[in-house]
Structure formats: C-alpha cells, structure tokens
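Only one protein chain is missing from this complex, and each of the others stays in its spot.
Take a look at chain A:
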C-alpha cells in the first residue's frame, strides 16, 4: 500500500473533520449576536458548544501536526508563505477560546458586550481565512525555485474571495442548524429561519464556486481522468439540497447531518482534485509540492501510520461517547440547574 496516499487521505480526513466539527462553532459564533437576542440566549448558545469546542479545535492541531510529520516540506513552505493570514487566524482562535471562558466571569454589560463582539469577530476571521487559504491552494500558489512570489493582497484574488465566502456561508448554515438543534423555543425557531435564509445565498455561491473552479483551477483534471470520482462533488450538491428539504419538513437533525455531509463533500471535492499535489504551483508544475516530493521518509510514514491506525479510532470512539453524553437541548431551565455552565 502506498503510504503517501494513506497520509493524503488522512490529511483530507483531518481537515474535513475539523471543518465539520469546528464549523458549527465558528458559524454559531458569527451568529452570536444575531441569534442571541439577550444574555440568556447567548449563554444557551455558548453552552451548547461549551463541552465540545475544545476537543473540536484539536482536529486543527492534529491536521497541522500530521502535515508536519508526514509532509514536512509542505508544512514548512505552506505556513511560511501564508504567514500573515495564519497569524490573524491564530489571534482569532486565541481570542475565541478565552471569550467562551471569560465572558461569564464578570457581571457588567460592558464586559459581556466586549466578549460577545470578540466571539463574533474571532469566529468570522477563521471562517473567511480558511476559505481564502484553501481557495488559493486549489488554484495553486506562485512558487518557483526562488520560492514564493505572492503577498497577503495576492491571496485576496477573486477566486480566493469566492472560496472564503463559500466557507463563511457553509459555516453560517452549519452553525444555524446546530443552534436550532440544540436550543428551544424562540431561539430555536430563529435559528431555523436563519438556516433557511442562508441556504439560497449558499447554493448560489456553491454553484458559482464549482463553475469558477473550472476556469481558475485544475481541480477538474482528475475528475475527467477518472469520472467515477465525480460522485463526491455530486454527493456534496445532493447533501446541500437535502439540507433544505429536511428543513422544510422540520427535521433539524437530518438537516444538520446533511450539512455535515456537505462540508465533508466540499473538502473532499478539493482534496481529490488536488491529488497528487498538496500545493500546486501555478507558475510551473515542476515546483508543485506533491505527496511524493514533500513527504517524510517511508520509515516515518510507517511509524505514523501505526500510531494513527490505533489511536484515531479510539479518539473517534470517545468523541462519539461525549456527543451522546451531552445530547439534548440547552435552555434557560437546564442552565439554571447547572452551576458550572458558562
């Protein structure tokens, strides 16, 4: 078995897992002040992801660590090329984490208001930047033997921006569905309406993104070479349509599950299109970073595969256990009985 391919798939799984799990926290965070009309609403929202957001963020750390261990050259170049956006991302993730923890530790309206806005902004920035970064990776970065020739402004090219917008809308939809699922009463209904309202712009941007990708990237080459893989983007689109269908029937859990599938579908549509590149060069394919020319040695890949095959299933098992443990809706009543909630 080609371990490079194993790690390429695992790389996709880790990013897909991260976007699926942290996506609803980022989306909920962006909607924090729109859905949460008063303090109780906002506490319900924060407490709905309180027990899980920390574990969800670890998917990002693991995706980073796995890139470092399996594809060190890509790790080194990707993160130094994307220095400034990555920095903004780190600032945002730091602020978001402490906002959840600090918000309820003081009573003043100013204190809570500041952290509320911090949650909104620190959720929007990562959503947008992940989209911009992945759009640019899909399109390829201007790299040759002298290194990278872009800048922060370069990354904000039209395709990168459309991709950023797609991620923002995907997470908004995802976050609204999660809030609808985990809350009660007016808040839940408001979240459901928001999910419905977000769906049409999301569909428009998603279709636009798929069309634009044909011109801006070489993602479709692999699909033309092996049409069987087209099933992945088709499933992504079908899942997106299913979101609206389930919403119309009032089946929030099914709609949320479909939204999970949409996000995984979008990520794997990109990942399959990239293969065997991790970051293509849009100057000369010779300088593209591939899973072969930027990988670790076979020995390291074998060790890492061994570790991953033992521990990833264990991690998934206890994560499922925790989601089951904290299933059910959060409301003002459940918070009143719980002295340890945020």
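The criterion applied here is as follows: a residue touches a chain if its C-beta (ideal position, glycine included) is under 8 Å from a C-beta of that chain, and two chains touch if they have at least 3 such contacts; residues count from 1.
The definition used in the following text is that contacts and distances are computed from a predicted model.
Name of the non-displayed chain as stated in its UniProt record, restricted to "Uptake hydrogenase large subunit", "Cytochrome bd menaquinol oxidase, subunit I", "2Fe-2S iron-sulfur cluster binding domain-containing protein" or "UvrB/UvrC motif-containing protein": "Cytochrome bd menaquinol oxidase, subunit I".
Taking the complete complex into account, A:304 is the one of A:179, A:195 or A:304 that touches the chain left out. Within the whole complex, the absent chain has one touching residue among A:73, A:157, A:222 or A:257, and that is A:73.
The chain that is not drawn here is touched, among residues A:60, A:191, A:216 or A:240, by A:60.
Looking at chain A, the residues touching the absent chain are 47, 50-52, 54-55, 57-58, 60-62, 64-66, 68-70, 72-73, 75-81, 83-84, 86-87, 90-91, 93-95, 97-98, 100-102, 104-105, 107, 147-148, 296-297, 299-300, 303-304, 307-308, 311-312, 315, 318-319, 322, 325-326, 335-342.
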